[in-house]
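Note that this complex is displayed minus one protein chain, with the remaining chains in position.
So that you can tell them apart, the chains are marked A and B in the order they are listed, and the count of residues begins at 1 in each.
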Amino acid sequence: MQVVLDNFHLMLAGLFVTIQLSLQVILLGTLVGIVGGVLLLYGPGLVRGLVRVYVDIIRGLPLLVTIFIIFYGIPAIGIPMPKFTAAVLALTFFAGAHMTEIVRGAIGSIPRGQTEAGMSIGLTFLQRLRYVIFPQAIRRMVPPWVNLSVELIKGSSLVSLVSITDLMLSTQEILERTAKPIPFYITAGVIYFILCYGFATFGNRLERRFAYYD
Amino acid sequence: MYILRWQVILDNLSMLLNGLVMGLAIAVASIFIGAMIGLCAAFARTSSNRTLNRVAATYVDVVRNIPLLLIIFFVYFGLPSLSISFLNHIASLILAMAIYSGAYLTEIFRAGILAVSRGHLEAGRSIGLTHWQVVRYVTLPLMFRTVLPSLSNTLISLFKDTSLGSAISVPELTYAGSVLNTNTWRIVETWTAVGALYLGTCYGLAFLLRRVERRFLVWA
Partner (left out) sequence: MQDTATERRAAQPRPEQGGKMIVIQDLHKWFGQYEVLRGIDLEVTPGEVLVIIGPSGSGKTTLLRCINFLEEYQQGRIYIDGKLMGYREQGGRLVKLPDREVSKMRADVAMVFQLFNLFPHMTALENVALGPMKVRGLSKQAAYARAREVLERVGLADKVEAYPSKLSGGQQQRVGIARALAMEPKIILFDEVTSALDPELVGEVLAVMKQLAQSHGVTMLVVTHEMLFAREVADRIVFMDGGKIVEQGTPEAVFTSPHSERLRAFLKRFFER
């Protein structure tokens, strides 16, 4: 419909924000998760406890509440932070906790015999992680990682509720002006679908690449 | 210097608790309706009727790849423009969440249906049960066992998802927190309390549901 095309550039601007946000969060969240997962499995007791607490708290909270806490809480205790950064931070907190669980599960599912075989040829702890454990774990991480990333792309829509002009908010703003919700919601839906389904397809291809040795 | 004043929370605890109960009620209602949708779609997905199968598959694929917030807005802001305006904000939230959870529940139920071994189904047919009797007396009870843990997890997820209702002024826990925040500007205390309530409820639910699972699975 014509009205959609007239306002499409605004939706594109919002889409740009959504993509930027999602990519940064997926990347950072993955890094945090890898560090967290390794610490949770191999770290000293105190560190393991802290990571466990972090993961258990975030997983018990709705994403929106995590966003509110970071978004409103950080300025409240006196730290100035631009809105986009706060959003990235909040979503990364969320992503990191879930990714930690994914990493922990993947590495934990590698049979102990693999570690022992690595030990028996004299590999050090870091060598075992790098050459034996991690290459096998990464393959098991891909499906849940893809699911998490899709959840993050969808979850990025929540930043519209703290006035960040992503795809969702730009759609809402257009609605308020044109009073024709349905075509715009459908368009937004199609765009989100392409983003998520596209990412999932990419993920499937990635998984097949890591399964080269079956 | 920000000084913590917890008294504010205690004074308004009832508002927060009301929100919590509302959130739980909405989650339960949503999973109920969602389960009905999901069960139908799951049978559609496992049927030999190609059209039914494809319609259900499309439903699942589409709904799982769009944000819940979009579905909520579509129901609440979009449907009235098609003259469907008898839904208030709570009903809209429940419908939206039912549609959303229905897609996930479809896959859960589908796995459950497929997990019922052929042996059981054949045994049912061999004593003369019709197709639908087999479904009612064999498939459904056996499937229930497989899906119960996933159902519990879905309920807890839905409870967390009710937080999105705050975007359309549904008086659940997150909305109550926003209101409290706006009235008192006690940001740290408010959100700590809201967070603690969510944590307590989620882990409490998980504990209770696991107990229920164990009771139900005794006859497994």
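Everything below uses one rule, namely that a contact is a pair of C-beta atoms (placed from the backbone, for glycine too) under 8 Å apart; a residue touches a chain by one contact, two chains touch by 3 or more.
In this text, all values refer to a predicted model and were calculated from it rather than measured experimentally.
The chain that is not drawn here is touched, among residues A:Q20, A:Q114 or A:T178, by A:Q114. Taking the whole complex into account, chain A touches the unshown chain at residues 111, 113-114, 116-117, 119-125, 127, 131-132, 135-136, 139, 212-214.
Going forward, only the chains that are shown with their structure count from here on.
Between chain A and chain B, the centres computed from C-alpha atoms are 22 Å apart. Of all residues in chain B, only 2, 61-62, 64-70, 73-74, 77-78, 81-82, 160-164, 166-167, 174, 177-178, 181, 187-188, 191, 194-195, 198-199, 202-203 touch chain A in the complex they form. Those residues of chain A that touch chain B in the shared complex are 57, 60-65, 68-69, 72-73, 76-78, 150, 154-155, 157-158, 160-161, 168, 172, 175, 179-182, 185, 188-189, 192-193, 196-197, 200.
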